[in-house]
Each structure stands twice: as C-alpha cells, then as structure tokens.
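Excluded from the complex is one protein chain; the other protein chains are retained at their positions.
Chain nomenclature is as follows: A and B, assigned in order of appearance, with residue numbering initiated at 1 for each chain independently.
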Amino acid sequence: MSIIEVNGLQKEFLIAKRETGFMGALRSLVKREFIKKEAVKDISFTIEKGEMVGYIGPNGAGKSTTIKMLTGILVPSAGNVLVNGIIPYENRQENAKNIGVVFGQRTQLWWDLPTIESFELLKAIYRVPDQRYKENMDIFKEILGLDEFLNTPVRQLSLGQRMRADIGASLLHDPPILFLDEPTIGLDVVAKEKMRTFIQEINRERNVTVILTTHDMEDIEKLCKRMVLIDHGQKVYDGEILAVKERFGKMRTLVVDLEEAQKPLYVSGGEICKQEGNRRWIRFNRDEISASELITQISQTHNITDLTVEEPDIESIISRIYQEGFTEPQFV
Amino acid sequence: MGQLSMYWIFTRKAFLRSSVYRFEVWSRTGSNLIFLLMWGSIWTALYAGREEAGGVTFTAMLTYIVASQFLDGVNEAGTPLWEIQEKVRTGDISLELMRPFDVPLRYLFADFGSVAFYMITALLPLYILIFLFLNLALPTDWITWVYFILAAFLGFLIRYCIEMTFGLLTFFLVETGGIEDIFYFAMSLLSGSVIPLWFFPAWLETIAVYLPFQSIFFLPLSIFIGEIKGAEILTSFGIQIFWLVVCFLVLRFVWNKASHKVVVQGG
Partner (left out) sequence: MAVAKYIGLYFKLVSAGIRAQLQYRFAFVMRIVGMVTAYTGTAVTMWVMLYQFQTLGDWNFYEMLFLFALSILSWGFCIILFFHFRSLDTYILNGTFDRFLVRPINPFFHFMAMKFDVASFGQFLFSIIAFVWVSLELQIDWSIGKILFLLAVIVGGVLIQGGLLVIISAFAFWTTKSEQFYWVAMYPARNLTYYPLVIYPKFIQWVTAFVIPFGFVNYFPTTVILEKETPFFPDYIGYFSPVVGVIFFVISYLIWMLGLRRYKSTGS
C-alpha cells in the first residue's frame, strides 16, 4: 500500500464577482453574484514511503488546495484521499499525528517566546514521551543547528533560523509524512543551500516521506527525483524530473545590449528570438554551447555594453509544458 | 483649479471604493441605530413623562438626540482614528509623503467620498424616515436648515482636524493606549453629543464652552432645535471658525513635525 493515495480528487469553491462603476457600486450593496471555481478538477497520484516529491504549479493552480485536503483542513467535493491509511478529513486528529506541516510564510511557533518554549509546548500538544523528545532534540540540535538560537524569541530569528526551527518543530512527533510549503521562500542563497541539505538529511536518515510545494526550480532539481506538475486544477505531468530537465531546463537565454545595433548579428549555436532597440535575446541549449562561447562569438563582430543570462524559471517551463503538452508519455 | 480636480479624484475613488465594503455600510447603520435607540430611551426615561426640563421641551430634546445620532453617523464615516494610527504604524502615510499632494488634504477629500456614499445609501433615507415617523420639532424655515448644514459642515472639518492630529501623534508615541480613550471621551461627552451642555453642572459647562469639541455637535444641534437663534447664530459661527483655524494650525504644525521626522529618521 502506498503511503499517500489520491484518487479523482475534486474541489469547487464559490467566489463573489466584483461589480464596477457607479451603478455597480450601488447594486453590489444589495446583490452579489457568485462564480463557481474548480480549484482542483481531477487529480490522482500515489506516493510511496520515503519518496520526496515536488508538487508544483503556478499560483492558483490548486497546489495548496490539494495540500489542505491531504492535511485534513479541507473536505474534498469528490474523490478519495488516503494518508497513511487514514482519511484525513474524516479523522483529522488521528491524521495530524502522522503528518508534519511547514508553511514557509507562516510560522507555527509562538512568536514572542524563546524558541525552546515552542518545542516544549508542541511536546505537550503531541504528547511526545520525554525520552523521545530528548532524543529528537539532540538530533535537531545537531543537524539543524538549533543550539545557537534556542533561547532567542522567535520574532528575533532570521528567516533561515526560523525555517530551521519550524522544520524541527514539525518533526518533533516523528511523523512519517512531512508537508513543506515553500520552505526556501525569502532565504538567501547560502541559507537555501543549507535548508536543502537539512531536508535531504531528514528524508534519508528518518525515511520521512516529503511532499514539497515550491516556486523554486532549484529546490526541485536538488531535492526531488519526481515531480507532480499541476495547472488549472489538473495534473499536467507526473514523473521523473530528469525528463523535464532534459527537455526544457537546458534552454537558456542570453540577453545582450549591442553598441552598433544596425549592424546585422549572426550567431551559430543559438537563435535570436527577440530584438528591441539595442537589445537582443538569444536562446541557446547549454548542452550544445556555453554562454561564454556565445559571448566570445558575438564580441568578435560587436561591442557588448551589457549582458545577462536568463535561466528558465518554473513558471515559464510550466507554461511551455502547458502550451506544448508533454508529448512523450511519461505518466507513472 | 487643477489642484482641486486632483483632490476630487480621491473623493470619487473613495466613493466607489465604499461600495466594496457593503458589509460595513450595513453594519455601521445597524450600530448607529442601536445607539439611537439607547440614547432615545435614556432621554425618554430621564424626562419621565415631563413636558419640559431646564427650559427645553421633551420634543426638542428628542430632536436634538436624533439629529446628534445623524451627525455622529456622518462623522464616523470618515477615516477613523485607529485607521490613521494603523497607517502611521505600517508606514503607509510615510510612503504618501513621496507623492505630489498634501496628505492631510488628500485624506479629507477621500473622507468626503466615503461620507457621501454612506449618506446617500444609508443615513439620509434612514433619517428621513425617522424624521417623518417620529414626532420631532424640525426647523420650519429653510434658513435654519441652511445654518444647520453650514454649522454641521464646520463641525465636521473641526472634528477632522482634531482626529487627524490625534492620529498623527502615533508618530511620536511608542504606545497610544490612553490617547484614543481621551479622544473618544471628549468626543462623546464634552462635544455635547449625548448630553446637551445646558444640563451640565456649571463648572463642567464652563470647561466645555472653552474647548473646541462643542463646535462639532452642540452648536449645530442647538441651531437645529432653535436653542441658538438670531444674533447668537453669528456668535456661534464665529466660535466655530475660530476653532477651525486653531485646529487647522495645530494639525499643520503636528503634520510638519511628523513629516520632518519621517524625512530625517525614515519614520
């Protein structure tokens, strides 16, 4: 049996329509119209114990709605969910014991108190035995480096420290499943890297199943083998990340500002996909040609005043997958 | 003229925006009605069947309190004190310093918009009904109505200056608890909004007469029920204009200090 089973999941909401103009303003005082929105249309997938899966999609794709149904916060309109053998929304408190949840933008710690007190309160809430608590705290101190700020009030922690504390707090009761919602949002490069190492370590050493939602393509690339991609409430892709990277992630765009813009520019190994005034956008495959090779090539004929290399972000990859479809069937 | 039309945009924007908060319109009306019921009942019980007390008839007193609740509704539709405080704390007001307009004036014109919306959709229909159904002593000549509207408008401006000033004090204080309570107390008792000044003990009446708050409720309401009439009306306007100038200057002073503080210390 898989640790998470999602079958034909659906969720609909009613959303109020906004009126415009003077008369609309007066009219909306009495009457308001509603539109039905299908946040999740029909999603199915299974996750095995110990897997680390990226659950991604653009804003409003239905990511957090799905997560809420998996954590028992929301009841689905249709379909089935089974988390560690429990139907979350029917048995929320039982399910809560099996899951750890971290919302990147909202801490679950007690804001005004020293960090250690949040751990003690969560110990009481989850009824973690003393012995287990001590063991876990020792492990967290080691791998999350909690020691340096355990006595600092949460509100004074840096974002990176707070995220580490939040992850520790969510694992205190040894949940077999961990939901991470944007765990690296707002962190600087170094802190992001650290955070990813922690997550990997936790996944490896405690065999925790991790479901990760994020906007950061690097999180996914570094952490997950598999990703589930959704858009407009539907699953667009479910499978190896490598396959997606192969296909879309290797394309880069070089943006150059040229001094003599009227002089025609020819590049081999890349394709000029856009031009605007002095600026040219050149799309290239990084497996075929490196950015520095391209730059050398251009500088032989033109003076470059400015340049940047754009990497495809998850949004653009998703929109490309959505437009073009994923032709090779990769569904698991 | 171009200046003025720019400020009118804030008025129009606020008018349209008010409709989004339709719940607020209903809720404010409901709460206004409960307080009308409360003060109406209190004054009915105080008069206890007497025709008049202290030289004022019961009908005139009831008219006073109903009109007072109406004015209260008008004044409360503007940006409330806590919202100004909130804007100071979050730095919204500091941000507006970078814009090419005068901030206190911009809020005043925005208030015109929300007040207009609230008046059209709730206050006027409601109070016209109340005036029709209750047996009240309304002014019989049109000029009294004009005087009342003018005095009420001056009162609105004075209230605006005072409330804005209190709100801007947030710039200088770490904690404002206590400040707003003093403001609300002065607004309700010393303005004569719930008890007319002539029922005050003499010493308190003297204090109230020398403070700006009576201009907001007591003076316009007294004009409305004919307690202030003839040449007294001129004096009353004189007092209001005097306080408007004073309160305006204080507001400008506090505002200059506050914006200076923002520019120098970054809020």
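Observations on the structure shown:
Throughout what follows, a contact is a pair of C-beta atoms (placed from the backbone, for glycine too) under 8 Å apart; a residue touches a chain by one contact, two chains touch by 3 or more.
What you see is a predicted model; the values in this text were computed from it and never measured.
Checked against the full complex, the one of A:N7, A:Q108, A:Q200 or A:N278 touching the unshown chain is A:Q108. Looking at B:M6, B:V20, B:I42 or B:L95, the residue that reaches the missing chain in the full complex is B:I42. The chain omitted from view is touched by exactly one of B:V194, B:I216, B:C247 or B:V262, namely B:V194. With the whole complex as reference, residues 11, 13-14, 65, 68, 71-75, 89, 92-94, 96-97, 99, 101, 103, 105-106, 108, 110-113, 117, 120-121, 124-127, 153 of chain A touch the missing chain.
Although one chain is hidden here, its contacts on chain B can still be listed: residues 23-24, 27-28, 30-31, 34-35, 37-38, 41-42, 44-46, 48, 53-54, 174-182, 184-185, 188-189, 194-195, 199-201, 204.
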